[in-house]
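One structure is given here, and the rest of the page talks about it.
A single protein chain has been omitted; all remaining protein chains appear in their positions.
Labels run A and B following the written order; every chain starts at residue 1.
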Amino acid sequence: MQISIEGLAARHPAAAAGSTPALKPLTLAIQAGEQIAVIGPSGAGKTTLLHALACALKPAAGRLQLDGIDPWSLSVARLQKLRGRLFLAPQTPPLPPRQRVITSVLAARLPQQSLLASLRSLFYPTHIAEAEAALARFDLAGKLWDRVDRLSGGERQRVGLARALVSSARLWLVDEPLSSLDPSRVELAIDALTQSARDCGATLITTLHQVDVATRFPRVIGLRDGELQFDLPSHEVSRERLGALYAQHEHELLGAPPPGEDEPGGKQPAAMYCR
Amino acid sequence: MNSPASTTFTPPQLRDPAWISRLFWICAALVLLAPALFLTEFRPWTLFEPAALKSTQRFLGDFFPPKIEAEFLLLVARECWRTVAIATAGMALALLLAIPLTLISTSALSVSALPGRMHALPFIVRQGVRWLLILLRSVPELVWALVFVRVVGLGPTAGVLAIALTYGGMLGKVYGEILESDESHATNTLLRNGAGRLQAFFYGLLPQSAAELTSYTVYRWECAIRSSAVLGFVGAGGLGQQMDNSMKMFQGGEVATMLIVFMLLVGLADYASAWLRKVLA
Partner (left out) sequence: MSSPNKAPALAANETYRLPPKIFDARCAACWFMLGLALLTAASFLTLDLQWTKFLSLDAAQKMGKFLGELLSPATNPAFLQKLARASLETIAMSALGTLLAAMAGLALALPASRTHAGDPARWRAVTRLVLNGLRSIPELVWAALLIISAGLGPFAGTLALAFHTTGVLGRLFAEAIENAPPGPAFALRVQGTPAGRVFLYSTFVQVLPQLLSYTLYRWENNIRAAAVLGVVGGGGLGQMLAFHMGLFHMNETSSILIAMILLVALVDFASYISRRILQK
């Protein structure tokens, strides 16, 4: 999927209308099939950029075009259809506990399925082989029938990535895919991700906090405080540029993962009854 | 298992292993459902038979307009007050019953348990009182009301007594749980220093749990209002009795008015109790 953004700014949905946007006006052009890493210290607006590209956030200013179409000019139904061709993998793997891995993976197919087919698939999973193949890429084939909450954090994150393969998306937006993987798995996961995207012919945009991994991508974008710092082929990203990008955030440059978003602990107030 | 090169390759299992058990549970549910449908004479189509439909229609047709004559409204207002009064009086008696029983039954005030195990006699007394409380609350208030209507005749007395007994049991049990779940350090220290049980209660136990106790009591009062309205259906006075009469006479308009008033009353009690609990907290 080909992307072009012109002067795109975006702010968090909860932020007030007049506040400084988390992503300041930004102009970029991305060709179909490109693979890009977005790096920058925490609070740089990486996630906001991904959300804006995924049409999850309405831009506060500027223009977004996906394959030459402005998604926000489409009708609601057509926008939904377009969203079916985008895939956003949040940093915290969006897997409901107690669900089985197979169901979680197949959930990515939902936009293409009729309601009836998806009900049937809850009853007895359809497309088992496809899910199995996707998981196998991330070395998880044996976990097909396990429950999500029995997996480790890293396994869960890889299941979240395997979802991308099952969806028929043309644009993959992956937020911190390596944040809870142990170091030995990082190479494998990133190779699987880039190779899969190439095989599916999808455009891949990944935010990363591991700078060394980012250089494995052909193109690297540096963001800081919501502003574009550089947009270069990876071999031109020098130590000095990285140093400037991460000034005052050096510990992150050394590989300390940024804190993940907290899951709200679903503790409910006790309800009282008359008995 | 995750080192594919070294271990023997196991073919992935492409059949849902949970399938059989899922099928079994669905069948089991259906097998259980069938007798339930039979026992409850579950025949929804009878609702749409002409005779049933006609009586429903006539009754519902009468619902509108609700009866709002001044005289009738006055009667409803009086019955409303009686409903609240039955609940309040019942709660007052329930408290008279529950407080002493709680004080007897709670192990937090046990002197003999201070050094270790409780002695036999106090243990037996406490367990006896607990069983009494369980018995009191496991008989539904409606059944108590039926009993007392036989003994003292129709009217609010039966309602008050029914609420007093059931709610006495409930309050006693929950008060006991609240007192025992609290930190026992202060109370035990007082008891060890030679304070009496009641003194220890007032100086150690009560200040700790007063908020929780009152909040629960207020909540129970709200529940008592709901049940006192229902008790009227067996002749224990209040809004329910009036509603029962109107239903037996097929006076849809009167029933509609009383239903609305009843919902308002319950809503008001709900609101008042929520407010009170917030203020008291």
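Criterion: a contact is a pair of C-beta atoms (placed from the backbone, for glycine too) under 8 Å apart; a residue touches a chain by one contact, two chains touch by 3 or more.
Quantities reported herein were computed from a predicted structural model and do not represent experimental measurements.
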Field: Selected from B:Pro65, B:Pro100, B:Gly128 or B:Gly153 as touching the chain missing from the view
entry: B:Gly153
- line: Of the candidates B:Ala92, B:Ala113, B:Leu132 or B:Ala186, the residue in contact with the absent chain is B:Ala92
Residue of A:Ala22, A:Ala54, A:Leu165 or A:Leu242 touching the missing chain in the full complex: A:Ala54
Task: Specify the residue from the set B:Gln13, B:Thr46 or B:Gln127 that touches the hidden chain.
output: B:Thr46
Statement: Logged for chain A, residues touching the omitted partner chain are 13-14, 51, 54-56, 79-90, 92, 94-99, 103, 107-108, 110-111, 113, 115, 118-119, 122, 167, 169, 263-264, 266, 268, 271, 273, 275
Task: In the full complex, which bits of chain B touch the chain not displayed? Write them out.
output: 33, 35-37, 39-43, 46-47, 52-53, 55-56, 59, 81-82, 84-86, 88-89, 92, 135, 138-140, 142-143, 146-147, 150-153, 155-157, 160-161, 226-227, 229-230, 233-234, 237, 240, 243-244, 247, 250, 255, 259, 262-263, 266-267, 279
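Just so we're on the same page, only the chains that are shown with their structure count from here on.
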Field: Chain centre separation (chain A, chain B; CA means) in Å
entry: 49
Complex contacts: residues of chain B adjacent to chain A: 1-2, 4, 10, 12-19, 22, 219, 223, 226-227
Message: Residue numbers of chain A touching chain B in their complex, please.
response: 100, 102, 123-125, 128-129, 132, 136, 139, 141-142, 144-145, 272, 274
